[in-house]
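Yeah, one chain of the complex is gone here, protein chain that is, but the others are all in their spots.
Chain IDs A, B and C follow the sequence of writing; residue 1 opens each chain.
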Amino acid sequence: MPFVVKLGWSLVGVVAAIAYGLTIGGLIRKVMARIQGRIGPPVWQPFIDLGKVIFQRTATQHGVMFYLAPIFRAGGGMGLYLLVPVIIGVPALENFSFNGDLLLVMYFIFFGSLGMALGAAEAGHPHAPIGISRGLSQMTAYELPFALAMVALAAQVHSFSIREIVIAQQGSVLHWNLFANPLAAAAAFLAFLGMNMYSPFNIVGAPQEIPVGPPTEYNSKFLSLMMSGRAILAVAKIVLFMDLFLGGAHSLLEVFAKTLVIYFWSVFVGAVFPRFRTEQSIRFFLGWPTVAGLAGVLLVLVR
Amino acid sequence: MTTEVVELNRWVQIWFGPQHPGITGNMSVQAWLEGDTFAGGVTHVGYLHRGFEKLMERRKFIQSFPIVCRICVPEPDTNEYLLAAALEDLSGLDTEVPERGAWMRTLVMEMSRLQMNLMTLGGHVGSMALGTAPNWLIALRDLILDRFEELTGARVYHMFITYGGVRRDLPAGFAERMEENLRTIEKKLPLVDNVIFDSSVFRKRAVGVGVVPEEWVDEMSLSGPIVRAMGLPRDLRKDFPYLKYPELDFEVVTAHGSDIYARAWVRRREISQSIDLIRQILGRMPEGPYCAKLPNMLTWTIPPGQTYVRAEATRGEMGYYVVTDGSDKMRRVHVRGPSYVHGVALLERMLPGTNIADLAPLMVSFQVCPPEIER
Amino acid sequence: MTEILDQIRQRFGAEWQHVQRPDLLQIGVDAKKVVPLLTWLKEHTPFVQLTHLSAVDWIEEGQFQLTYLLTDPTAHVSLMVCARIDRDAAEAESVSALWPQAVTYEQEINEMFGIRFPGSPRQGVPFILEGWDDIPPMRRDFDTVAYMNTRHPPRPGRKHTDPRAYVGQVFGERGFLHDD
Partner (left out) sequence: MATTTKKKLPVFEPPAGSLAHAPLGQGCFLGETERLQAPKLKEALATIKNWFRANSLWVMAYGTGCGAIELRPLVTSRFDFERFGMAMRPTSRQSNVLIISGYLAVKSLKRVIRAYEQMPSPKWVVGLGSCTINGGMYWDSYNTINRLDLYLPVDMYIAGCMPRPEALLAGFGDLMQRIKRGEANGWHHYLENFDWYKANQKKVITDWNMPDYNW
């Protein structure tokens, strides 16, 4: 398939990923409402919110970095999505995956937060710097078990290519890394809780402490950009985890099923737990998840 | 809302409130942050000042009852009872309150205590971003509000207790419906315990946080769950017996640790206690009149005098200081709300060294109620 | 429990005393004796808690009354100490050294009545009001209706009814809100 066609397909995939992420957001609000005994908003509520926010206009003036931050965030999400193959074997849906893309993916996951850190400094509201400092410190904490899990997988298949990892898991369900290397999977999925910023790890937003963290001053177009960036980042992350641990997918239906399972794992955890303090969350990630990641690496090396 | 970096670039001055989801009600805490902990803070109130005491000096006694219930929004009945008790104490009417009226007052007080505790227990974890338990608990609270509506005609501001007794009689079949609601609440409470008190994260957040030293109790005249969470069995229902509490069978709830967890646990056990008390009251409700024969409220004057009556609100000691001068209006009313000490002096004294994440749980565990600080 | 009143009368002299309830004793002392009396009570008697501090405006006598309510948390008895001060030179000694939360009471009394407590912190710091430009509102000679009519005019068309006539025609002669 020529590059231009592939690029076009990938851009279509980006738009579809944003829509899928927003739908997942609506599903989450619905499910959380059901858990809390409420009826909940319609599933398409995030689309309405997005449209409303786009039709707003801002009257505030900050710095350039303030306006660039949501672009960084959305860009990080899109770059991450463009690197992760959705379905191996369908050229339209395996994006620009190349050997060693795992390293770049690990960078892109944290790219958005770094962009927010640049922008939050210009928000002028103290909640934004406080929130972003919390976010970055928590990020460095859960990056460690996540990176260890990635290293374990890479050492397992002797390649840093997501494609290789997915191909190595084919054949049987037991070949999935979820079962082939359960320790690395445990480390990665615990880090996934921190990535998704759901309770008990939602210390960045924290409406009861620093409402609402870095996006405090954002409204209108910039907020809509952040919403879509968050959506596509979530989709890219769950697709990545599906590729790494659940053996990829062969059909879109399988993609939806596996990604929803992965995502709602963090939602259900968040439904029943209060929020950690910052240092408690850091201690958590540097505790058992890191140990599990190290053990996963050792398991691969001694095997 | 305004923000600036204080000199030395060491402390960040940050305002919590008045528009802040973590602040209980419409008040603000001006705090100085050092890293993640507070170096100190000042409480600012007055956003809800309505001048109750000035207004009550202009109104007749009966006209004051619709006003006093606004003093604490979530728990108005304590104020109504206290004003009635103060006026009865000054006018010698307190001996004429009929039995059934006193029992119904006790019933209303316990119902309001129950709904307030349900809401506050939800706020304990709601301030830690667990939205599930508050939703359940406030839905349970609405059952009690329905009974209030049936009994008094209003959900929140009841204006039910007047001097001489209460305003209306018990509706027929009230006890059965209340019993049904109490059973519903008791059925749900284990779920709530499972989410709140069995949660390891809540233990990590609450145990050992916001410990109030025992020396401060007499020094600052603390009261309520803050004291009971230290293990001191201080409850005005036992210490200064009023209404029908001496005839009821209940133990003062205490806990140990004097931290947020202990206070939440005290509230949780007081919910069960209130449920039990409501059952006792409804079982022993006597027949008879529910209000004494009263003088004409338009020409009623009270001889000069001054008194101080107190009752155990959910948050601590609520007291009314009433001065009359022989006219048909009050000379002076002063409302001593528990939050007056807990929300200003105690909170400012607790702030240094508190983590920024613990301010909201701390305020909820003190049950700071701004309207009764500034009236 | 009245022997504490006798001791106070011997030591400090009492203008008047009254037993309102078995658990509420009232005594009136000279304003200069208040702080020594409260100190003695806090140090040598079980009345250790300052439950409440308030002021009353007796404008006819041209006096303010300060009311301190002390509580014995073990015997569950309260003692109300009342003292009159001059209304024109409204100044009283501060008890914030004895009880820290008295700072708040004195701050509010200073704002609401204009009584000065020298030595107490936060005197003159606005506590409840903001940008208040009239006489202290809790004084009896402050007319809240006149102030309100000039500052926040009511919506036109509001009907005022005389309560006597209105309640009489609605609820009958006894004029009370229940039916029996």
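Heads up, the rule we're going with is that contacts are C-beta pairs under 8 Å (C-beta built on N, C-alpha and C of every residue); 3 or more make two chains touch, one makes a residue touch a chain.
Since the structure is predicted, the reported quantities are computational estimates derived from the model, not experimental observations.
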item	value
Visible chains that the absent chain touches, using the contact criterion stated earlier	A, B, C
Option from A:Q45, A:S133, A:S161 or A:Q280 whose C-beta touches the chain left out	A:Q45
Residue touching the undisplayed chain, where the options are B:H49, B:R203, B:R279 or B:R349	B:H49
Where the missing chain touches chain C, by residue	128-133, 137, 142, 144-145, 147-148, 151-155, 158
Touching residues on chain B - with respect to the absent chain	1-4, 18-21, 25-26, 46-51, 54-55, 58, 66-67, 70, 73-74, 119, 134-136, 138-139, 141-142, 145, 155-157, 371
Touching residues on chain A - with respect to the absent chain	29, 33, 36-42, 45, 48-49, 51-52, 55-62, 124-125, 207, 211-212, 215-220, 223
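FYI, only the chains that are shown with their structure count from here on.
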item	value
Chain contact topology (line, ring, star, complete or other)	line
Chain of greatest Cα-centre distance to chain B	A
Rounded Å distance between chain A and chain B, as computed from the means of their C-alpha atoms	44
Centroid distance [mean C-alpha coordinates] between chain C and chain B, Å	22
For chain A, residues that touch 2 or more chains besides their own	none
Sites on chain C touched by chain B in the complex	20-21, 23-24, 26, 48-52, 54, 56-57, 67, 69, 71, 73, 76, 78, 80, 82, 99-101, 103-104, 126-130, 137-138, 140, 142, 144-145, 163-164, 167-168, 173-178, 180
Chain A partner contacts - residues on chain B that touch it in the complex	3, 12, 14, 20-22, 33, 36, 125-132, 135-136, 139, 195, 199, 201-202, 204-205, 355-360
Touching residues (chain side chain B, partner chain C) in the complex	45-46, 49, 51, 53-55, 57-58, 60, 62-63, 89, 162, 167-168, 217-221, 234, 239-240, 289, 291, 294, 296-298, 305-308, 310, 317, 319, 321, 323, 331-332, 334, 336, 340-341, 344-346, 349, 374
